[in-house]
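Report on one structure; see the data block that follows.
One protein chain omitted, others in place.
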Amino acid sequence: MIDNILYSIRNLTVEYTTRAGSVKAVEDVSMDIRRGEILGLVGESGCGKSTLGKALMRLHTGPARITEGELWFDGRDLMTLPLKDMPDIRGAEIGMVFQDPMTSLNPVQRILEHITETIQTHEPEISDTDARKRAEELVERLGIRRERIMDYPHQMSGGMRQRVMISLALSLRAKLVIADEPTTSLDVIVEAKFLDLLKELQKEFGLTILLITHNIGVVAEISDRIAVMYAAKLAELGDVNDVFAHPKHPYTQALMRSVPNIKLDSGELYKMAGAPPDLSHPPAGCRFHPRCPYVMDICRVEVPPLEAVEGDQLAACWLYPSVLAKSQEKMHA
Amino acid sequence: MPESTTVSMNPIPMDKSTEAAELVRVEHIRKFFPIQSGFFASLLIGGQIPAVKAVDDVSFIIHKGEVFGLAGESGSGKSTLGRLVLRLLEPTSGTVVFDGTDLESISPEEMRRMRSRMQIVFQDPLASLNPRMTLGEAIEHPAQIHMPKLSAAERRERVLEILSEVGMSPPTTFYSLYPHQISGGQRQRVVLARALVTHPAFIVADEPIAMADVSVRALLLDLMMNLKEKFDLTYLFITHDLATAKYVCDRIAIMYLGKLCEVGPLTDVYQTVLHPYTRALLEAVPVPDPTHRRTEPMPPGEIPNAINPPPGCHFHPRCPIARPNCSIDEPPLRELRPGHFTACHYAEDLLK
Partner (left out) sequence: MTATKDQLPKNAPEAVSWESELERVGFVRRIFLARRWYGADWWFVTIASVMVVAFIIVAIVPGWFAPYGPDAIVGPRFLAPGEHPAVPVLIVPADSKVNDLKDLAVPADQPRPSVAVVIGVPTGGALNEQAKAIDEQLRNEPGGLRLRPQIDRYATIDQALQAVVDGTDLAAVIQSTEWEKQGLAQKFPTLREANTITGEISTAGGFLLGTNDIGQDVLSRLLWGTRIALIVGFSSSIVALVFGVPLGLFAGFIGGPMDRLLSLIMDSLYAFPGLILAISITAVLGPSILNIIVAIAVLYVPTYYRIVRGQTLSVKEEVYVEAARSIGARSREILQRYIFPNVIPSVAIIFSVNVADAILTGAGLSFLGLGLPPTIADWGIDVARGQRFIQTGWWMITYPGLAIIAVVLAFSMMGEGLTEIFNPKLRER
């Protein structure tokens, strides 16, 4: 077991059973989250990134199910645990920050109670005074004034609520925080400060963060590595500098060029043709092929595997000989 | 009742370099939303009902043919201002002059007719389309109201034409669909079509691409700019995203807590920032380039509430260059450079 990998996701598939049949929101996704890194997971709406985030804590209920895959978190495959043991892991080892903090916080509970309840559920031996002390310290560390711990959620602003969410994750010294669109509902200055906070937490607590967002600017600001999802599959994965400087997958390339960059003096925004596919009837072969400017015959037929293309940078695209070679190797193996 | 503030006597921000005529002139617009308080509470306050000061003394001029950006965070009052310009809200005080006509002086019937020339595109296209009307009916409705001389067939022709203009082909298919049957990007096109069907001169676009997918935004922006060229439109482009504004706006105004901080040509404002808030905003925008990560710290605190904004300059508690008088004297909007206005006492410091 490689020690610097905190969470190894192997061949994860999450299916939704709808009235129209079953849809694979996440299909055969494999990736590693390294200890102490901030991994940015980007994609447009409907690509499956939020589903993936929730699957990592086995949070899905009802129509969604993990139908395949292994979730090796810190040396254990979470898929082998009985579902009733998951609450011990949630909060204590993996924390989650959601998009809209207003709906994830209990409106009739004070912030203090939120935190102390979380702590005392997982560590029942802790006394009330100790739990309160820890809560106050935590909240202050996150930039909220101590007195405000007695506020109710509606008395706080959006940015502060998000900080409270993080504090809940940190209160139990979680190893991994999954942040699902944490800044989408925030104003841009508040967002910037929140991202600063995440970076500080990464440095000070060695926190590992999976940052899920559709905003690649946010990912560029604080991530160490970036993963790009398209239509339930991973398109590209690599160091953030590498991927931004030379994106390998045509979708990533198009995405980079279609996002406005305030630092650039001029330039037009690239317009991507077509639309993301309907996942109940995805296109055959590479999911991006109907919109790809470099489409080849093989793209229409075979699904390209995610393979290393240049150094540590992985892409799922037939354009690259290493991808072709690796898949032929696997075929003959 | 609004509390009295001195009305600023300074020139209204406009673009003197252009020859284009004035299309929209907004002067000292205010919009205060009174908060309901109990009968006895209002007695205690001394007869003054607290109000949310959404827009507080804003003036500017929009010239024909330009894209005038209005940027700000939540609580800045930009959406309220957009609606005030179109008279979808009645201002508490101040005037809006559209193409020479003072909108307050005309009768409600005349105002209704005026609407054929000034339209709005809302942020959420699904919410702004009547779920019980087909797309064709929705687009046709303004034509029914304002172009009574057209026969039904001619109106339908016009609608199909407009649908093609916004890129919905084949138009006859889309004519009889309902809003929930098409995608978000397509809906926004339909909303654009509805706004265009009466040949308006002026369109207020309130965060028009905020709810669209990233890959669709560029297409929509492109469409809007093409339509502007083709139909000789003028836009008031309201947004919170300064990166997008950069791609489409000619001039831009930055708002904070109901007041204008800075107004000027876009390149000037972005390159020669004259207000600490604008600078913070520009710095805060996430840049999709990991080699250009932000190093500047952000202003402390958060946006205060608009009921009791900080006295003097509203931004002073968070401002890195604030001096003692900033908490006392409200900075007037002044023209520091040609066409470039700022409401900061010490804007010159930023020039260095």
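Observations, loosely collected:
As written, the chains take the letters A and B, and residue 1 is the first residue of each chain.
Everything below uses one rule, namely that a contact is a pair of C-beta atoms (placed from the backbone, for glycine too) under 8 Å apart; a residue touches a chain by one contact, two chains touch by 3 or more.
Note that this is a predicted model, so its numbers are computed, not measured.
Residue-wise, the contact with the chain that is not shown comes from B:Ser128, picked out of B:Thr92, B:Ser128 or B:Ser215.
The missing chain, though absent from the display, is touched by one residue of B:Arg112, B:Lys230 or B:Arg293; that residue is B:Arg112.
The chain not shown here is touched by just one of A:Thr121, A:Thr184 or A:Ser280, and that residue is A:Ser280. Touch with the chain omitted from the figure is made, among B:Arg25, B:Lys78 or B:Arg194, by B:Arg194. Although one chain is not displayed, its contacts with subunit B can still be listed: residues 86, 88, 112-116, 119-120, 122, 124, 126-133, 141-142, 145-146, 180-181, 191, 194, 198.
Criterion: only the chains that are shown with their structure count from here on.
Here the spacing of subunit A and subunit B, counted between their Cα centres, is 34 Å.
Residues 44-45, 157, 159-160, 187-193, 195-196, 214-223, 240-241, 244-245, 254-256, 258-263, 269-272, 275-276 of subunit A touch subunit B in their complex. Note for the complex: subunit B touches subunit A at residues 73-74, 183, 185, 213-219, 221-222, 240-244, 246-247, 270, 280-294, 298-299, 302-303.
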